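Read through the structure below, which is laid out as structure tokens, and then see the notes.
Entry: chain A
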Amino acid sequence: MNAHLLILLPFAGAIAAAVWPGDRTRPWLLPAVGLVHLVLSCWLLVDPPPVEPGAWFAYDDLARAVLPAVSLLFLACATYGISYLRIRAERPNRVFVAALLGVLGLLSAGHQSRHLGVLWITTEGVTLAAVPLLHFNNTPRAFEATWKYLLIGGSGIAFSLLGSFCLGYASIHGGGSGDLTFHALAAQGAGLSRPWVLIAWVLLLVGYGTKMGLAPMHTWKPDAYGEAPGIIGAMLAGGVTTVAFTAVLRVRAVVDAAGAGDVASRTLLGLGLFSMLVAALLLLATRDFKRMLAYSSVEHMGILVIGASFGAAGTGAALFHVWSNSLTKGALFLSAGNIRRAAGARTMDEVRGMTSITPQSAAIFVTGMFAVTACPPFGPFFSELRVLRAGLEAGHGAAVGLLLGGLLLVFFGLTRLVFAIVDGRPRVVSTASVKRYPETASVILPPLVLLALSLWLGLATPPVLQQAWSAAVQSLFPGS
Partner candidate 1 sequence: MNSTLNLLIGLAMGLNLLALGSSRLPSVIRAMAVQGVVLGMLPVVITREFHWPVALVALVTMGVKGFGIPALLRRAMRAANIEREIEPFIGFVPSLLLGAIGTIAAVAVAQRLPLLPEHAGTLLVPGALATIFTGFVLLVGRVKAISQVCGYLIMENGIYLFGMLLLHSTPLLVESGILLDLTVGVFVIGIIVDRIQRAFDSLDTRKLTVLRE
Partner candidate 2 sequence: MSTLLDILLRLTLWILLAPLLPGIINQVKAWVAGRRGPPVLQLYYDLSRLWRKSVVMSTLASPGFVAGPAVAWVALVGAAILLPIGPFGGGLSFKGDVILLVYLLAVARFCTTWAAMETGSAFEGMGAAREVSYAVLTEAALITAILALSVESGSVALDRMLALSAGTGAVLLAAGLFAVLLAENCRVPFDDPNTHLELTMIHEVMVLDHSGPPLAVILHGAALKLLLFAVLLSEAVLPMGRMSPLAATAALVGAVGAVTIGVGLVESLLARFAFRRVPLLLTIAFLLCLFALLLAWKGGPA
């Protein structure tokens, strides 16, 4: 019941937001729902409910291993959102708040979907619900970004639907009854028609990979992250990509059961390394720090699927990385939002010397940058270390070498851009024309807390999380 509450509560919040009369008080719904959601999901994390195998929605091991991270991220973004929406009081926020809560509800549903069709419906729903959030700024650039997001995201959705049908047909062709829950599909195992499973795998990987933002389907990402408000960027990078990743993991488990696990691993590894490399090269070229975050997200999605390709141990590491990536990326997006608003610009050509304009945000941004490039002792360092170790244990020396090289390039790219922004003397124009942006606690605390959580995750990973991750791996790789 509590598991269903996780889905229903945000929807109730969304409806409440849609009818709530006051623009000033409406944003408080965000943290209120976020808090209850977090409490619920943490409660379920500590005390996992029994899961009925044939259920369409359930707080199963995989949802348990990932969803609380989304919850945490949402609460931080929601808290930040109150002051953000106060600053942007000139824009009506009814649709924004309702859609954001809708996204949370659909994300909860997506993480908990155990049925192929339902999973597709929820991920598609997330894509659509995010559209009003993306063009909140109402600028031509925002519409351009939204259009590209819709077109590319829509094609991705179409591919994943086709892939879902193919997987369904694989089951029917193999004599299955047409039960499309992942449990039933995995149980059919080798009975699935192999050619159809392979076609389905490719299509689903392309479809959900588009949603994750894996190269070469990543092109919507920089535009969308660059033009959307910071909290939306954080939710997309930490929440929406995560649900797509769990979708890939669930499908992969079925493909594994059908005896095509090697193919799946190879394609994941190739796609992951390619994403890593593309992101690293683009990071060396970009001059816009919000687009930089998008490419960094592409890179981390690459790391996730590389981890997933390294078998059970790698998948466990990838689940760890989901957490560290979500939290750290959240801190980066929120502090970048502060810097962006204070500077009034987004490229390293226009923005300089942010340490003297917004010292606290700049400090969080730099620290977050070190965290996200896997400097110890933050979460990403440990999770990526685990990925590397899993790779070496699985005998993928060359891939690990490429991964390390990519990480080095990413480090160069990020430091180049970040220090160009925070260092130096503030531009005369920007200090004179832009009024000083007050760094109130409401805009500093959320990213700071996220960063602290990332640090905590690295230094002292709670045993309950370790246990949740290994349980999820156990459910995905029942043989190992």
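Selection rule, in plain terms: all candidates are chains of the complex that A comes from, given by their letters.
Here is the rule we use: a contact is a pair of C-beta atoms (placed from the backbone, for glycine too) under 8 Å apart; a residue touches a chain by one contact, two chains touch by 3 or more; residues count from 1.
Quick caveat, the model's predicted, so the values are computed rather than measured.
One candidate from 1 or 2 touches chain A in this complex, that being 1. Across the interface of their complex, candidate 1 is touched by residues 115, 117-118, 120-121, 124-125, 128, 131, 135, 139-141, 143-148, 150-151, 154-155, 157-158, 161-162, 165-166, 168-169, 171-173, 176-180, 193, 195-196, 222-223, 226-227, 282, 285-286, 291 of chain A.
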